[in-house]
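What you see is the complex with one protein chain gone and the rest in place.
First chain written, first letter: the chains are A, B and C, and each begins at residue 1.
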Amino acid sequence: MHTSSGMQVCIDHCLRCYRICLDMASSHCLELGREHTKPAHIRLMLACSEVCRSAAHLMLLGTPHHRDLCAKCAEICEDCARDCERVGNMEECVKACRACAESCRKMAA
Amino acid sequence: MHTSSGMQVCIDHCLRCYRICLDMASSHCLELGREHTKPAHIRLMLACSEVCRSAAHLMLLGTPHHRDLCAKCAEICEDCARDCERVGNMEECVKACRACAESCRKMAA
Amino acid sequence: MHTSSGMQVCIDHCLRCYRICLDMASSHCLELGREHTKPAHIRLMLACSEVCRSAAHLMLLGTPHHRDLCAKCAEICEDCARDCERVGNMEECVKACRACAESCRKMAA
Partner (left out) sequence: MHTSSGMQVCIDHCLRCYRICLDMASSHCLELGREHTKPAHIRLMLACSEVCRSAAHLMLLGTPHHRDLCAKCAEICEDCARDCERVGNMEECVKACRACAESCRKMAA
């Protein structure tokens, strides 16, 4: 494969964050109600999930355009982590978002 | 729907550019060979397609994060349009990419 | 493009159903609460949206495997249309799902 080991690590983080955000939004959040089910929170979880999925896709394609998308992905992951902390009881998602953000910042540098 | 008519127009452009880039990469380019089948060209077509798909997705979700992704989408669409002009015989793709880039710049403003 | 005019019509229906299901789930349903926000309904809307998106993708790629995915897409669209009728106040989504299901059945035949 054309992807470096550093990039493979970032793809790991993006796909992990994609799957945790989507899984938790669809199960945990939709079922708990209250702050977890507020439209802005669910939308942010789904948007974070989509951008992580797409950043991984660009890295896998091997185009230099992945850098900018990784920079963008880091920002939405940080926003999602903050919102999950505010909502509470979302530790796994906070952790995945922060790890993905850090990895994406390195990739974008 | 929560999306404005301006946003619906941008979603139209993104989904149109997504489908033309993917269709032309998979049929036209893979079959013509030479410059059309060079890895960098096919990868750029597929990456442009993916970013357009994802920008439309964020607009449909209705999160404010769509702005940054639209800005990014405009850039990759311009790069794809330029590369398609260089390769030649890609007029439909050039046109769709330019229209999408213009629409995404407005959305990002 | 390698895609026939019949296939282009089916891609139109799939992308239209994708966007209406995602937009309505994220805006209309998450905001209305009650039956609209029940986990099973939101999940079905998001799953229908994803399968439509993916069926369009396979048609655009031009592989013969699109037939089976179109058959599957027709089933989930019918299920989604029925659930939207049950929930009520979802006419636009019901219409898009039914039109997509009919178009996908033709494509799968």
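To be clear about the criterion, a residue touches a chain if its C-beta (ideal position, glycine included) is under 8 Å from a C-beta of that chain, and two chains touch if they have at least 3 such contacts.
All figures in this text were calculated on a predicted structure; none of them were measured in a lab.
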Item to check | Where the missing chain makes contact, among the chains that are shown | outcome: A, B, C
Item to check | Given B:R16, B:R43 or B:R98, the one touching the chain that is not displayed | outcome: B:R43
Checklist entry - Out of C:R34, C:H65, C:R86 or C:K106, which is the one that touches the chain we can't see? => result C:H65
Checklist outcome for this item: Of A:C10, A:A47, A:L60 or A:A101, the residue that touches the missing chain is A:L60
Item to check | Touching residues on chain B - with respect to the absent chain | outcome: 26-27, 30-31, 37, 39, 42-43, 46
Checklist entry - Which residue numbers on chain A touch the omitted chain? => result 1-3, 11, 15, 19, 22-24, 26-28, 53, 56-57, 60-62
Checklist entry - Mind pulling the chain C residues that touch the left-out chain? => result 40, 43-44, 46-47, 50-51, 53-54, 57-58, 61-63, 65-66, 68-69, 72, 75-76, 79
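The criterion applied here is as follows: only the chains that are shown with their structure count from here on.
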Item to check | CA centroid of chain A to CA centroid of chain C, Å | outcome: 25
Next on the checklist: If I count partner chains per residue in chain C, which residues reach a count of at least 2?
Outcome noted: 26-27
